[in-house]
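Please see the structure below; I have some questions.
Complex shown without one protein chain; remaining protein chains in place.
Here the chain labels run A and B in written order, and each chain numbers its own residues starting at 1.
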Amino acid sequence: MNTLLTAVTTDATTTTASTGEAIVFWVCAAVAVVGALGMLLSRKAVHSALFIAGTMISLAVLYVSLDAPFLGMTQIVVYTGAVMMLFLFVLMVVGVDSSDSLVETLRGQRAASVLLGLGFAGLLIAGVGAAVVDVPVGLDAANSEYGGNVEGIAALIFGRYVLAFEATSALLIAAALGAMVLAHRERSERRPSQRELSEQRVRDGAPQNLPGPGVYARHNALGTPALLPDGTPTDRSVPEPLRGVSAVVGVDHEDTERVNALARGEAVGPADEEGSS
Amino acid sequence: MNPMNYLYLSAVLFTIGALGVLLRRNAIVVFMSVELMLNASNLAFVSFADIHGNLDGQVMAFFVMVVAAAEVVVGLAIIMIIFRTRRSASVDEANLLKY
Partner (left out) sequence: MSPFSGAVASVAEPSSAVSEASGVFGLTWLLIALPLLGAAVLLLGGRRTNPWGHWLGVLMAAGSFAVAVVLFAGMLGLGEEERSIRQFLFDWVFVGTFEAPVALRLDQLSMTFVLLITGVGTLIHIYSVGYMSHDPDRRRFFGYLNLFVASMLLLVLADNYLLLYVGWEGVGLASYLLIGFWYYKSSAAVAAKKAFVVNRVGDVGLSLAIMLMFVTFGSVTFEGVLDNAAAASDSSLTWIGLALLLGAAGKSAQFPLQSWLLDAMEGPTPVSALIHAATMVTAGVYLIVRSADIFNLSETARTAVIVIGGITLVMGAIIGSAKDDIKKALAGSTMSQIGYMILAAGLGTVGYVFAIFHLVMHGFFKADMFLGAGSVMHGMNDQVNMRRFGLLRTVMVTTWITFGIGWLAILGVPPFSGFFSKDKIIEAAFSVNAVAGWVTLLGAGITAFYMTRLFAMTFHGKKRWTDDVHPHESPWIMMGPVAVLALLSAVAGLALGPTGLFERWLEPVTGFTEPTPPVAPAVISIAALVLVLIGAGIAWVTYARNPVPEVAPAGNLLTRAARADLYGDAVNEAVFMRPGQYLTRWLVWFDNRVVDGAVNGTAATIGGLSGRLRRLQTGFTRSYALSMLGGAALVAAVLVLVRL
């Protein structure tokens, strides 16, 4: 209501321009809020990531409509392009399928959070509503000073804020180095030589190579365990990250029998098609 | 178009982000919520730039983005390590540092 009132009372020159802006705002605001709520409420982390990507894109649009085209582009490139991809990448490593339980384990956390959150939002809105003037100055003058928004920002970054800018470059390098240090796994002992590896294999009683994943398998090759010569499936043939998260398909003993028969050189009929699907 | 609406939107998004930090247990989602809060504050900066008619607010938002990018890099690396050692990305399970 407040918004409508101010829209009516603003002067004619801005009205035409602000009608389009208002449409953009309301659409993008709705998308942003829905995206944020979606992130908050969806059980799967991947869904959260996709929701927040939507929020960030709509925020980029809002930046553009606020006379900040440079920031809008940066938002898309940095956030939706780089940051969100990094998130998705990590999610893939951690496990796409994992979903949070919605049961709250900390007593009173949910109620207190909602209460405090709503109170905080109310206070913010009340404070902002009491403080800020209705009519904005607008960025036309500021943007045109150096011939455009990008030029204006450039003048500030390389002028008044050049020291902070240099500091951020140091920060980024430090962050890159830090990420590398953190992700790097230090080898605590000497890498065993080929000879030692083969000796180890003989000692373990399995001199031959392990079968590759999917040998004799009829299903998703990477996630299905190989069968040992005696027909038992071995979990060790499955890549480590998939052992826990990927569903291991149980061994079809009928198939095993047939494979064993083949190995003995007996005649075997064609496989039963419906048993494999 | 009242510039206040942008600020209201910013406040709402910030609160949702805060609730995300408080309610979600998956470290990655918590991290996303933090990003959402940063974005909400960026929106407020940009709105203030528009309201006051100078570009300093936009420059601030730009710096926030840079810092956020650095933070994401390091933070996600930490989450990776925690996951690697504990086989879990739940922030509640990393609770050994207590009384």
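Criterion: a contact is a pair of C-beta atoms (placed from the backbone, for glycine too) under 8 Å apart; a residue touches a chain by one contact, two chains touch by 3 or more.
From a predicted model like this one, the values you see are computed outputs, not experimental measurements.
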Contacting the left-out chain: of A:35, A:72 or A:117, that is A:117
On subunit B, where is the contact patch with the chain that was removed from view?
18, 21-23, 25, 91-92, 94-99
What subunit A residues would touch the chain not displayed?
106, 109, 112-113, 116-117, 119-120, 123-124, 126-127, 130-131
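Note that only the chains that are shown with their structure count from here on.
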Averaging only over C-alpha atoms, locate the centres of subunit A and subunit B and give their separation in whole Å.
14
Sort out for me which residues of subunit B touch subunit A in the complex.
1-9, 11-20, 22-26, 28-29, 31-33, 35-36, 39, 42-43, 46-47, 49-56, 58-59, 61-63, 65-74, 76-81, 83, 87, 89, 92
Subunit A to subunit B touching residues, read off their complex
2-3, 6-7, 10, 14, 18-19, 21-22, 25, 29, 32-33, 36-37, 39-40, 45, 48-49, 52, 55-56, 59, 62-63, 66-68, 70-71, 74-75, 78-79, 82-83, 86-87, 90-91, 93-94, 98, 100-101, 104-106, 109-110, 113-114, 117-118, 120-121, 124-125, 128-129, 132-134, 136-139, 141-143, 149, 152-153, 156-157, 161, 164-165, 168, 171-172, 174-176, 178-179, 182-183, 244
